[in-house]
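The structure is given below, and queries will be raised subsequently.
A protein chain is absent from this complex, but the other protein chains hold their places.
Each chain gets a letter, A and B, in the order it is written, and its residues are counted from 1.
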Amino acid sequence: MKQFQSFVIKEFRQIFRDRRTMLILLVMPVVQVLLLGYAIKTEIRDARLAVFDPSKDAETRRIKERFAASEYFILTEELTRPEQINDVFKGGDIDLVLVFGEDFASHLQHDGEAAVQLIADGTDPNQAAMLTGYASGILADCQAALLENYNAPFQIRANVRMLYNPQSESAYNFVPGVVGLVLMLICAMMTSVAIVREKETGTMEVLLASPMKPMHIMLSKMLPYFTLSVVNVVTVLLLAVFVMGVPIRGSLFWLAVSSVVFIFVALALGLLISTLVSRQMSALLVSGIGLMMPTIVFSGLIFPLESMPEGLRWISDFVPARWYIAIMRKIMIEGVGVAYFFKELGVIVLMAVVLMAAAWKNFKVRLV
Amino acid sequence: MKDSVIYADGLTKRFGLFTAVDHISFEVERGEIFGFLGANGAGKTTAMRMFCGLSIPTSGTGRVAGYDIASQPEEVKRHIGYMSQKFSLYEDLKVWENLRLFGGIYGMRGRKLARKSNEMLRDLGFEAERETFVRALPLGWKQKLAFSVAIFHEPKVVFLDEPTGGVDPVTRRQFWELIYRAADRGITVFVTTHYMDEAEYCDRVSIMVDGRIEALDTPRNLRTRFGAETMDEVFQQLARRATRQSD
Partner (left out) sequence: MAAVSATHLSKSYGKVQALQDLSFTVEAGELYGIIGPDGAGKTTLFRILTSLLLADSGTAEVAGHDVVKDYRAVRNVIGYMPGKFSLYQDLTVEENLHFFATVFNTTIEENYHLIADIYKQIEPFRKRLAGKLSGGMKQKLALSCALIHKPEVLFLDEPTTGVDPVSRKEFWNMLLKLKRQGITIVVSTPYMDEATLCDRVALMQHGKFLGVDTPKHLMEQYPETLWAVRSDGMHRLLGDLKAYPHVRSSFSFGAAYHVTLGGEGNPEELKAYLETRGHTGVEVYAIPPSVEDCFMLLSKNTGDER
């Protein structure tokens, strides 16, 4: 036990002494989250709204007035033909187009339901998501007002359509993604490099020739990076909640459990890599290209998984971050209970166990 | 200035407060084998770097092959050869690929390069190793090859930094025979070593202590002066005076 303790102390000393790495480890996540946070925080006011209204009745006029009165929108253009919709977006003159169905008021009165379409420019998904959000809010207000007037169950069906990026990843979704990415980076990359460095400098040779148990060597390498990762998760989440106003709607307990499991997955991956390579450079390359790229590409962080070809989606099933990010989204944004992400959690638990076993089995008690 | 190939006058190199090389002055003539001895940390490597045009002296003058080491380092590099125990050849290239590479660096190509390469491999008895990867050669062979490559372009001076460390006794002597042959062709050889018997093979030897040259003479004269049987004793007597602790 004293050996283990002493090893952990040594490990921390080395980490703290390497100021540059330390800075990267602790500051990078903050910077990443803030950068993304800044993008989200840009408030939208006076967005330019165009309307295509073939009905031109009392209800549509009332709705248009509400939009015009809102601080978010300025009604800049009335379109006369549907073809104009594409043109105004291409020209970049308009941020959101509100399209009413034909005979809006009569549909509303006779069928109890009328359709409105919101069209936004999806190339900037953050802005588009926010605009449609505001617009939907205004439409909901209108509906509430109608209900009072008519005493009948009316529904205005808002049909949101994103041009150019139909999935419209909500900006909130980035936060869980960044947490996943950062953990992968710190745990896997740093752990593998830390072990391989001992091989490269020859200290592993001395350690192996000592009574130190291989298990202890592994564990004492994991502990410091585990601690750092926990610190990182907490900072990122604090930032997300208090600086960027991303909610944590679900259970903090399950969020912590999932994060710990995911950290173990990443640590185990780092250990596994360290057993396979003997140079720090290769460790960096393997964990960098071998882990970072798939994590970015296949985790749904940037590219929506739904729009991937089946083959690639199949690959993404093997990317741990994909499952973790899904859990985080469910907990933080959707706020659903454990029953809804039981499968995802199960997958990463399984991954943690398998990877840890593989690393343990691969760790050599002798030099190669 | 006479026919000296290496010339140093008050050559000094300081790193901050630390004087690594402290006013060294000497001359080495054409075709001379000059042994440059000193304990670890005495300043040998720093001095060698200056002579190779890799480090600018803080003060003093130095000329190598007729070029000023401070103002004409590129000319210096073109007219010297360099070989060390640590870096000599590319291990992951074949023997002939190394020859082509280093020949090419010094502007040799085509027929001339091929002819010189063949000559060299024949001289070394390495013809069968043309296609061998350098990493597969025994250390002694590597070092012999590296030396031949270092003088491939017929430099005026060749700098050898511990060229024989770890080499087996027989090959080590063969290596020195190569040095003799180069010196006979008029190439000046500037060599550092930790083998004190090798100090005896030099025409003249300097011993550096704490950045200064404490003794410089032929091995025989040095032995007489210090009343010693071997160069090892001379070295022990001088180097023990060192007060400097770190590298």
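In this section, a residue touches a chain if its C-beta (ideal position, glycine included) is under 8 Å from a C-beta of that chain, and two chains touch if they have at least 3 such contacts.
Bear in mind the structure is a predicted one, so any value in this text is a computation, not a measurement.
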* To do: Provide the residue numbers of chain B that touch the chain removed from this figure.
  => 38-42, 85, 138-140, 162, 165-171, 173, 176-177, 180, 183-184, 194-197, 199-201, 219-220, 223, 230-232, 235-236, 239-240, 242, 245-247
* Asked: For chain A, which residues lie in contact with the unshown chain of the complex?
  -> 2-3, 5-7, 10, 13-14, 17-18, 201-203, 205-212, 365-367
